[in-house]
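Here's the structure, in structure tokens; my notes come after.
A single protein chain has been omitted from the complex, and every remaining protein chain is retained in its original position.
Going by the order they are written in, the chains are A, B, C, D, E, F, G, H and I; count residues from 1 in each one.
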Amino acid sequence: MKDSYETPALLSKEDVTTQILIAKKKAGMKWEEIAEAIGMSPIWTHSACMGMNAMPADKATALAKVLDLTPEAADVLTEYPTKIWEQAVPTDPCIYRLYEIVGVYGPTIKAIMQEEFGDGIMSAIDFDMTLTRVESPKGDRVKLEMSGKFLGYNNW
Amino acid sequence: MKDSYETPALLSKEDVTTQILIAKKKAGMKWEEIAEAIGMSPIWTHSACMGMNAMPADKATALAKVLDLTPEAADVLTEYPTKIWEQAVPTDPCIYRLYEIVGVYGPTIKAIMQEEFGDGIMSAIDFDMTLTRVESPKGDRVKLEMSGKFLGYNNW
Amino acid sequence: MKDSYETPALLSKEDVTTQILIAKKKAGMKWEEIAEAIGMSPIWTHSACMGMNAMPADKATALAKVLDLTPEAADVLTEYPTKIWEQAVPTDPCIYRLYEIVGVYGPTIKAIMQEEFGDGIMSAIDFDMTLTRVESPKGDRVKLEMSGKFLGYNNW
Amino acid sequence: MKDSYETPALLSKEDVTTQILIAKKKAGMKWEEIAEAIGMSPIWTHSACMGMNAMPADKATALAKVLDLTPEAADVLTEYPTKIWEQAVPTDPCIYRLYEIVGVYGPTIKAIMQEEFGDGIMSAIDFDMTLTRVESPKGDRVKLEMSGKFLGYNNW
Amino acid sequence: MKDSYETPALLSKEDVTTQILIAKKKAGMKWEEIAEAIGMSPIWTHSACMGMNAMPADKATALAKVLDLTPEAADVLTEYPTKIWEQAVPTDPCIYRLYEIVGVYGPTIKAIMQEEFGDGIMSAIDFDMTLTRVESPKGDRVKLEMSGKFLGYNNW
Amino acid sequence: MKDSYETPALLSKEDVTTQILIAKKKAGMKWEEIAEAIGMSPIWTHSACMGMNAMPADKATALAKVLDLTPEAADVLTEYPTKIWEQAVPTDPCIYRLYEIVGVYGPTIKAIMQEEFGDGIMSAIDFDMTLTRVESPKGDRVKLEMSGKFLGYNNW
Amino acid sequence: MKDSYETPALLSKEDVTTQILIAKKKAGMKWEEIAEAIGMSPIWTHSACMGMNAMPADKATALAKVLDLTPEAADVLTEYPTKIWEQAVPTDPCIYRLYEIVGVYGPTIKAIMQEEFGDGIMSAIDFDMTLTRVESPKGDRVKLEMSGKFLGYNNW
Amino acid sequence: MKDSYETPALLSKEDVTTQILIAKKKAGMKWEEIAEAIGMSPIWTHSACMGMNAMPADKATALAKVLDLTPEAADVLTEYPTKIWEQAVPTDPCIYRLYEIVGVYGPTIKAIMQEEFGDGIMSAIDFDMTLTRVESPKGDRVKLEMSGKFLGYNNW
Amino acid sequence: MKDSYETPALLSKEDVTTQILIAKKKAGMKWEEIAEAIGMSPIWTHSACMGMNAMPADKATALAKVLDLTPEAADVLTEYPTKIWEQAVPTDPCIYRLYEIVGVYGPTIKAIMQEEFGDGIMSAIDFDMTLTRVESPKGDRVKLEMSGKFLGYNNW
Partner (left out) sequence: MKDSYETPALLSKEDVTTQILIAKKKAGMKWEEIAEAIGMSPIWTHSACMGMNAMPADKATALAKVLDLTPEAADVLTEYPTKIWEQAVPTDPCIYRLYEIVGVYGPTIKAIMQEEFGDGIMSAIDFDMTLTRVESPKGDRVKLEMSGKFLGYNNW
């Protein structure tokens, strides 16, 4: 009972992600290079290209220029996303390990943070993150740094 | 159909966590001070006290001394835990934000990490983490740093 | 395999909630009167008494005085809670209607809010709420007013 | 085993939502302007355009005129919807915060409301809501006001 | 980490249900007789005795007299309940058949009701129900009659 | 990995439901009128048109005549359905209220029924139902009457 | 917030099951012998002893005599049970295989049965079952025979 | 991000099921007749046609001849299936009753079987089943007979 | 509504597991030594001690002698278990990796096994397993060997 009468379809964030992945392959660029080209970090850039964050208009235009996207695609990149992610336990081993870390250390992070700051949370909105490679003789390490504003509870 | 005949019960990790919380309150110490007293980091110390990691014998003995725990408690701290955590979406706002970050940025971390290292994962076993306060005029920030060994996939 | 060796148990937030409910019944006071007596709003007061928010020390002391609670109970009221709520669809008809409202109007609130403020959220931390009765000839109405700080997304 | 023999398809509420979103973009109108043009509130208007409420015939005709929709679309807007929403915990951070509020404060709202009105519920059917921006030097706030008829339980 | 310090426990609705079931067995009365004795219907009476509805004070007193309950029990019967029911598919064959009927005929009831009344719902709050036995040569039948106020949607 | 080689597709119950909805709109008939035209009740008729019950051949032929359906559609209406309904808690407010009634009053219906009939169930197979409007000065009421054969348990 | 004031507890079906299991062990009887002693089948007898079926008074008395149960236990055996079983996929390998059979062959049984009988079900209420051992040179086989009344759908 | 470049699609088991259902309707044969024509039982035949069991080559060829299927279809019938069935509680009343029987009597079957055979299971692989109609003056009955090899646990 | 009248409780498999764990600690034995002492493999021995397999009477007696268990405990070890395991995704990192292996390689094992043996399964009943340490300069490896009888499907 769906899809009928000729309605001009909308270009979705998912469509734009597909355009970007094709353009990236053709250009032979890494996310790090794309991010540098538009003056943002690799994690934020990838996330916005996946449709999980909105781009300011100038960044969207810059990206469209770098990857030769259509103006409509640039426009879609500035739209506010509805963030949907896998609600079940993720199965990909790489993503699962992150989930395991949050499961095992979540209550610990809460305890240590609240001892330092008082009752509240680390914002996931006013937030940024970087990933770097740290060389080590026993095998290189992944370093993930997260930074979020502390928000204290309001009494009223 | 449970609990019968006089069986001498075992001291569980949960019991020891209770002992520690009471002793900590009585001693008026913060996790940071306890961690420093046994020469480990606050996050690892809290996690082991919660029963989510095993302590080497010398650290367990040191902790027992600092908090005046029984020898049996120190012994239990060295046992290998079965790590059980909340499998549903956590409801506590502080822990939920961490889960949201993994949900929103998980695929991005995977993409950026694999572009840098090749196919594989960041180990959650050969792993450590720190939490620090970063002062800022717009409101202080929480800084979480994670470091895990990169493990590449094996072809055979 | 739990509960053994004589460990002096901790007074939990749940225990304090029980103390408060008994004292409230004995005192014959309404939540509104208790709230007024400690100079806070009824919703915040009830929520903190249920163990879903922490009380500042002075408010906890005031409450202990009003309801004749033990000093240990006042102390527990100042502890930072781990907020746990029913994760399944709530079955109580009164609470379910609130859930239904969020289900039906959630995407609408998001759309209208973001059109007004840009991409972001209404904080549930820096937040307050009031409930009032509005008389009406067709049957009185419940008026719920929520107010939360707008938090815009961070680009980096 | 679906979709076969030439059956003239029905125009669904989802199709009409798509028509409206395209027309709105083309017209460059905000929801607030559209709502004003048909003499209804922004929240109700958006909700009905999303297919979560039925429009009276005159409002549907007015909307069709404002956005230049087809008569069939206006007709579909008057149909009674089957309201379906995401049954799992919502993942979008903006909508999740509303869910968190209901989770944390639901039992409190119930307690305060029933102390004031007796046993019963706030109707989610005979119901309305507004969203307004409240300026504040510490950052603007979102104000959400809900109003629903109180319905007391029936004894028989 | 629960239950400690001597706190005088509250009498719960569940405790009162147990008192009633014991008293009913001792008195050798059927629900129909108990209901008649307090001047209410059998379904409402049973439901209130199970803790799923609150009794007005006079009915609670009457019930306490009929079944020789303590005054505290009568008091608890007047408290507003938090209605909790089995959220998963019920397994008892008798209750499951009711669930199956709602699953199979729910959309049909909605369609027929809305054709008759317009968009809205049958209230489950302003509601009553009776169960009667209908003799039949092919085997007696159960007759369930439900009556609820129609509530139409509000446009605003 | 589906749908290939030219296989003539089957006409499904879902396709026939679509045919009927279009024909009903075109004919401007209500379910009550359609039901009367084929000499059956509105609830059973709607349910069979939705594909949740099978029609005897004469009723299917009658319906095809009234609504000008193809002979293949009439044939499909006589097929025995596989009844599939929403297994999660339904979100539509109108259907949810029915589910809430079964949740709140299910154990009560079981208790009252078994006190009257002995151990057993009300059949959901040898079953019928009617919906009528009852006028009332305080607002009209929906009356739902269900009737099912009582089936007692078998001992062997 | 449970268990308080001295309320004389009820003897539950679960308690009686425990009594029976102890008495059976002491008596050194097999289910087959117990069933024979009360003149019923082994499957029905075990099921009623597990609290999943109600016993007629004479059978309950007979069982109490055979196993030397208290009169209260015999009384409880005649109560109508609320049948609760594991709602998730069962993990015991023996029970899982039965579930797998229903999963794999359920639609087939439906198709073959309805081709033979018309639309309807095999009753699980007017139902019985036997289990026998069939010797075979390749390894003995389990033979499960089920018999249930066919119930055809009602049109109205 | 699926379906692209011209790849010749595979004929799936689902496609073959569709072919068979169409051919069966055209041939006007019952499952019993088809089964007889290929010299197998009706339940096994239906199950293999539904894609839940693999056919030996000669049976697949015989079926193709009886129903005039393509050689490719016969080939697909011999492939080993991946058995997927509805993992949630089944909603079709006919299949649900089978599930209810396994839920209610599963632990009983286990107890009676293990008393007879020792610890182990009834195989669902080395397994067969028949369904027959048993006439009865009180209404005909469905007789389901299952037979599976007993497999005892291995100690090592 | 549980636990009442003085009923002599049964000794459960869980109780025996507790007895064994205490005795093992006191004896200072490893599972490998216990297994050797009773002439069985370490994996089977541990599994039976955890209540997941039944012991033959002579092995149970031998174990009771080695660990100085009561005769009742030995008796309980010979009872046939109901195997219950964590049905959700396991959270312990060590057990999760096994689950991940089955998730990632399950369909592959099926394909390779069926290519070799025909359609069927590897029995989990007629089954054994060993775990050994394999030294390696890059870090020692865990070697898990499983062996189960192949069971082919039955056509009938």
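In this text, a contact is a pair of C-beta atoms (placed from the backbone, for glycine too) under 8 Å apart; a residue touches a chain by one contact, two chains touch by 3 or more.
Everything quoted here is computed from the prediction, not taken from an experiment.
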item: Residue in contact with the excluded chain [from I:Leu10, I:Val66 or I:Met129]; value: I:Met129
item: Touching residue (missing chain; options G:Ser12, G:Thr91 or G:Thr130); value: G:Thr91
item: Chain not shown, touching residues in chain G; value: 89, 91, 93, 96, 100, 103-104
item: In chain I, positions touching the absent partner; value: 30-32, 42-43, 46-47, 50, 52, 83, 85-87, 89-90, 92-95, 97-117, 120-124, 127, 129, 131, 133-134, 136, 138-151
item: Residues of chain H (touch criterion as defined above) contacting the omitted chain; value: 1-5, 7-10, 82-85, 87, 124-125
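Note that only the chains that are shown with their structure count from here on.
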item: Winner on C-beta contact pairs when E-H is weighed against H-I; value: H-I
item: Separation of chain A from chain I, taking each centre as the mean of its C-alpha atoms, in whole Å; value: 43
item: Chain centre separation in whole Å, for chain H relative to chain A (CA means); value: 47
item: Inter-centroid spacing, chain B versus chain A (mean Cα positions, whole Å); value: 26
item: Two or more partner chains touched - positions in chain G; value: 1, 9-10, 18, 82-83, 85, 87, 89, 92-93, 95, 107, 110, 114, 120-121, 123-125, 127, 151
